[in-house]
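Of the protein chains in this complex, all but one are displayed in their positions.
Right, subunit A next:
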Amino acid sequence: MHIDGWTLLLQAVNFLILVWLLRRFLYRPVLAVIAERQAATERVRNEAEAARQAAETARESLEAQRTALPAERDRLIAAARAEAETERTALLDKARAEADHALEEARSRLVDERAQALDALQRHAADLGTQLATRLLRDAPSGALTRPLLDEACVAVESLSGPQRHALADGSDPVPVRLAAACPLSEDDAARARDRLAAALGRPVALELVEDPSLIAGVELHFAHSVVRRSWKQTLAEAKEEMTRHDSARSAADALA
């Protein structure tokens, strides 16, 4: 058996050359086209996968929206009901407040009108009472009634303090005093009154006598700046004033109660 070294070497070289040639003309182009196709397939697969993912995401989104619809509807209905309830309560409160306010105003107006009516009625009653008393007293013997009142007027002047009496005199000498009486006074009564006034004021008095039937009974001493009244007219006026004031106060208290 003989092994040819040249053949062995040439066959090895031939094989290596064949490896290089097939690599150049077979493997490289075929592997390149396979890789290109695989890349294209992978690209298409990725696109399909992306499309599938997008579809899945859209489906999940739709499913979530579909699931959330009843809850959203209930929430909207509940919100609308709550809003309507709030608005109804507000309207009711406002109407109630307006009604209370109107009622309060009506009550207040009624009380005012009632007080005014009562006041007018009382004034009218007082006027009637005063007129009635005036008419009754006018027929009374005013001379007998005037004299004591003249004494009271003189007493009132005499009971004043020194400075007050000095103020009444106003520095005049004689002091002018106008004596208004409900009925004509006698000379004695006039002289006595002049004397008492002169004694009280500490200087002579020029007394002017005037008759004033409206006084009903009694007198009025008119000094320069002051008047001393002791007459039934004054008494009736004070009584009327006091009665009217008392009635008004009682009416206001009744209204407040």
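Heads up, the rule we're going with is that a residue touches a chain if its C-beta (ideal position, glycine included) is under 8 Å from a C-beta of that chain, and two chains touch if they have at least 3 such contacts; residues count from 1.
Here is the rule we use: contacts and distances are computed from a predicted model.
Novice: Leaving aside the chains on screen, match the unshown one to its UniProt name from "FAD-dependent oxidoreductase", "YeeE/YedE family protein", "ATP synthase subunit a" or "ABC transporter permease".
Specialist: Record says "ATP synthase subunit a".
Novice: Please give every residue of subunit A in contact with the chain that is not shown.
Specialist: So the residues of subunit A touching the missing chain come out as 1-4, 6-12, 14-23, 25-27, 29-34, 36-37, 40.
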